[in-house]
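Here the structure comes first, spelled out in structure tokens, and everything after it is commentary.
Missing here: one protein chain of the complex. Every other protein chain is in place.
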Amino acid sequence: MRNVVVTGCPRADLAAVDELTSFGVATVHEASGRTGYLGPGIRPVYLGSRTGGTAVTAVCWPGDNLMIHAAVEQCQDGDILVVTTTSPSTDGSFGELLATSLRQRGVRGLVTTGGVRDVTELNAMGFPVFCAAVSAQGTVKATPGAVNVPVSINGQRIRPGDAIVADDDGVTVVARTEVAAVIAAARAREENEDATRAALRAGELGLDRYGLRKILAEQGVEYLDFGSYQEQP
Amino acid sequence: MRNVVVTGCPRADLAAVDELTSFGVATVHEASGRTGYLGPGIRPVYLGSRTGGTAVTAVCWPGDNLMIHAAVEQCQDGDILVVTTTSPSTDGSFGELLATSLRQRGVRGLVTTGGVRDVTELNAMGFPVFCAAVSAQGTVKATPGAVNVPVSINGQRIRPGDAIVADDDGVTVVARTEVAAVIAAARAREENEDATRAALRAGELGLDRYGLRKILAEQGVEYLDFGSYQEQP
Amino acid sequence: MRNVVVTGCPRADLAAVDELTSFGVATVHEASGRTGYLGPGIRPVYLGSRTGGTAVTAVCWPGDNLMIHAAVEQCQDGDILVVTTTSPSTDGSFGELLATSLRQRGVRGLVTTGGVRDVTELNAMGFPVFCAAVSAQGTVKATPGAVNVPVSINGQRIRPGDAIVADDDGVTVVARTEVAAVIAAARAREENEDATRAALRAGELGLDRYGLRKILAEQGVEYLDFGSYQEQP
Amino acid sequence: MRNVVVTGCPRADLAAVDELTSFGVATVHEASGRTGYLGPGIRPVYLGSRTGGTAVTAVCWPGDNLMIHAAVEQCQDGDILVVTTTSPSTDGSFGELLATSLRQRGVRGLVTTGGVRDVTELNAMGFPVFCAAVSAQGTVKATPGAVNVPVSINGQRIRPGDAIVADDDGVTVVARTEVAAVIAAARAREENEDATRAALRAGELGLDRYGLRKILAEQGVEYLDFGSYQEQP
Amino acid sequence: MRNVVVTGCPRADLAAVDELTSFGVATVHEASGRTGYLGPGIRPVYLGSRTGGTAVTAVCWPGDNLMIHAAVEQCQDGDILVVTTTSPSTDGSFGELLATSLRQRGVRGLVTTGGVRDVTELNAMGFPVFCAAVSAQGTVKATPGAVNVPVSINGQRIRPGDAIVADDDGVTVVARTEVAAVIAAARAREENEDATRAALRAGELGLDRYGLRKILAEQGVEYLDFGSYQEQP
Partner (left out) sequence: MRNVVVTGCPRADLAAVDELTSFGVATVHEASGRTGYLGPGIRPVYLGSRTGGTAVTAVCWPGDNLMIHAAVEQCQDGDILVVTTTSPSTDGSFGELLATSLRQRGVRGLVTTGGVRDVTELNAMGFPVFCAAVSAQGTVKATPGAVNVPVSINGQRIRPGDAIVADDDGVTVVARTEVAAVIAAARAREENEDATRAALRAGELGLDRYGLRKILAEQGVEYLDFGSYQEQP
């Protein structure tokens, strides 16, 4: 990793990102071909927030938030700040003052593989935060890193300007160049789900609706009455 | 494990299960002789729900929810669906559409050693979910497994038709044939706790009420004044 | 560890502890020179509570809460009970009855490296609990331990009578003899943060306010335009 | 769980268990229909030992090895002692003295979900130990539990007298009544593997030998030349 | 992720990769600007092996090794197979038969974020394996994935044809286009380390050799005699 701050990154179209966000994380992840999900380890601090925006990335040394400060300057209206560390760290490298600064610039939320603190204040501000830990442990501002380089979280690639969608199910990323295609797929998926939901409410089974009885039979799943099923002694 | 769907399983009496549920998880676990608890790893998605019902079990391959769909058909009014995987998996194999289908059949909740998604929607539905992870990661419907075979979670045996009780303390299971006995024990325990609570509120100490001073003395616990206690240098 | 109950421990001044508590965990931790934090593994059962008091410590055997009962007797108005185990344990060694007894004595909360249960009831009581796990698994009262000996959690030393502050960011400890100094440092820090918050709201960057541009330059961080940045192929 | 010591348990035939052991854990697990494996968390203390025998089970309280002592008396020639705790514990509840006692009775090894100590001495004795942790932390002998009741580890049921096979791949269990059937399946599997091994050495691909090209095609996997594959930007 | 098998990928020069390998993982990681390390979670099954080669990548569904079989066909002399799963899985998706097939093709080792089995046989073969788990748990061959697409492990990008170096310190990756530059940096580093080693053996301190006394002074680290240092009471 070179110690660089990359400026002037192109971003996904914000109106498109807003539409993407309206579908929610699970639908966007599915519409992306089941990719982009940042994993069950990154959770909202408080349940109930949904947000979306364009990624600004920061790579920090563990226990050090120098590059978050450098990243703030690169943020603009509609962004979401995405923070990783070079090795695992739960330290609280982000809190209410940084959120104040981000909000002043129109930033919509924070995603971090590390820790945050001041969560009462963050919640009072209504600033959406998705993180791996809450920790009051403070950090220093001493070690270089990078801003707006591509990062990987849970095996998913995040480039600056990519679309980020986050809600109670976690966080997912859509490549800047794929946003339009994923919106189209998400729309189709949602229409299909509406019809399925109505059918399920009417009592139709997923076994029938998705044609799964054939798979069960092909895979050799037997139906046995309780009386004839003999558990191994 | 045979790839079977066992049908027509007998269930614990639902009225008895409802009474059991009213005691809550901690009391039921104690009244079962401190058995049946599914461990601290299975947590409610949202705090505040208490539910109980009769178990329908499903064993899935990791990353595959085919057998959940097969299990839905075996569910009836008053059931709770209990899902495990053949090896650890956090994937979101359960979401709002499956919950819609379960609710249509009168199912009261989901317990899973894996992950769920659509948690905003599940909460809006008021559908109780107890799980080990929240994950938007999708699953396929390709690999066989089993429905209504006995499963083990945290070393506790769950057979189809057993009583499940779940609340903010987690999930506990009571064998179908033990429900009446556990209800009796839970009633006795609760009466005893009412009396203890009143005594504690009046200032009596647990040391006296439970006769623990004798144990402390037998075990050689000394009382020392702060002045005479010398911490090791 | 000797099996002792130490009595008559001196405590930090309660009025001073109350002032300390008003600053919150993150500020107190920073004002202590970034020490005292008990780590991200100890979390409030419910978000939204802030409490503080003087420590009474208990060391239990895993799966055994005998020494919690012995500790209750040593508690007085303004205390917080701090529980550890000799080796890791998630068992629910603390619940509503013990909380009832503690409240009767004026105790303000519980901090434990282990597990608690009856969390619905604890919340209904409004009794603040900070723990590593929720578990309905019950404990016995058979094995000796210690009360009011110094303990260490996450590398931080807690002596009886030390000040404990706990909120949504976790738990921090301040040595009894350091309370006054930490209050002074916290006041100074808060005044400084007020000024910084106003500046950030007005659009000043942390890069400028904290003089970080110089560090970035010294550390060799380059600013590159997106067009000239060539990701490694 | 009742606090019982069950005596006089029937055991799987020892000659059959020896034959089973000769196949190794992976083959026995496969020949059991991919069941019985106790999971990746139970590992040999030293690589290089393979053992097998009939299970004697012990359920201990965490931090307490009273029931291991009770279990020793129930052990006979050809047995393997299988230890679990009522809730997770890494304490070193087993060491060289207990191994000495077990060896004197002809016991072939230890399997535990907890911890062991004296591992240098255990290795010098050549006593096979499979455990979740090594820990010098000592235990007491104070709390009741059970011997020779069915236990579950990693969702797998172990009854007294069942066959246990353990090697560098971990530990697997075969129900007492299934040993003959699993031996037959393991023999067939091994013959098949011998032929496959020869074919693979000769350069045949698994894709062809297992007929996987058809599955790849059916599942829509495309083959693309590097030049025509365009990674998402 | 598209379900593709990418063929004909260019590879790093094998002679250069061999030279790179000779430096070992720690030196290569440092010479890469402290990037490329796949983290402490991927460990050799047996200590003592060092290997290096060019990456062929496979992305599998958890519990499914279909794509490993597809990847074997893409492997050639000097390659190392790198396996990931779409979500975390410890299942033993790789064993002795697959190693036999890889060896027949000249493959030098396996790196996986999942599990392996047959470790006794793998060691007897001398086939280097670096993995996150050992597990006898078997897998199916049912679900599509990808071969020779870029993957990310521990935030590090691995493209097909990149250089992989693995030893007792773990695994590191060097981009195909960076191999020559990293070799040059590693050579310089090693010469420097030779001189440092000689100086340290002669009693020079790192404090002096690296100029750290100035940093300690700048950062305000005080030297205090034991007598004048007063631990907080």
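Here the chain labels run A, B, C, D and E in written order, and each chain numbers its own residues starting at 1.
One rule holds for everything that comes next: contacts are C-beta pairs under 8 Å (C-beta built on N, C-alpha and C of every residue); 3 or more make two chains touch, one makes a residue touch a chain.
The structure displayed is predicted, hence computed values, not measured ones.
*Asks:* Which one, E:18, E:77 or E:193, makes contact with the chain that was left out?
*Replies:* For the chain that is not drawn, the touching residue is E:193.
*Asks:* Give the residue, chosen from A:140, A:181, A:199 or A:224, that touches the chain omitted from the document.
*Replies:* Counting the whole complex, the residue in contact with the absent chain is A:140.
*Asks:* Considering the whole complex, which of C:2, C:103 or C:213 touches the chain not shown?
*Replies:* Considering all chains, including the one not shown, the answer is C:2.
*Asks:* Tell me which stretches of chain C touch the chain missing from the display.
*Replies:* Counting only chain C, the missing chain is touched by 1-2, 33-35, 39, 84, 86-87, 150-153, 155-157.
*Asks:* Take the complete complex as the reference. Which residues in chain A touch the chain that isn't displayed?
*Replies:* 61-64, 86-91, 135, 137, 140, 142-143
*Asks:* By the contact criterion defined above, which parts of chain E meet the unshown chain? Give residue numbers in ascending order.
*Replies:* Against the left-out chain, chain E lists 24-26, 29-30, 34, 37, 39-40, 43, 47-48, 50, 167-170, 172, 193, 196-197, 200-203, 205-207, 210, 212, 215-216, 219-227, 229, 231.
Note that only the chains that are shown with their structure count from here on.
*Asks:* Determine, using the mean of C-alpha atoms as each chain's centre, which chain is farthest from chain A.
*Replies:* The chain farthest from chain A, judged by C-alpha centres, is D.
*Asks:* Round to the nearest whole Å and give the separation of the Cα centres of chain B and chain E.
*Replies:* Once rounded, the distance between the two centres reads 41 Å.
*Asks:* Using mean CA coordinates as chain centres, what's the chain B-chain C distance in Å?
*Replies:* That pair's centroid distance is 29 Å.
*Asks:* What residues in chain C touch two or more of the other chains?
*Replies:* 90, 135, 137, 142-143 - these are the residues of chain C that touch more than one other chain.
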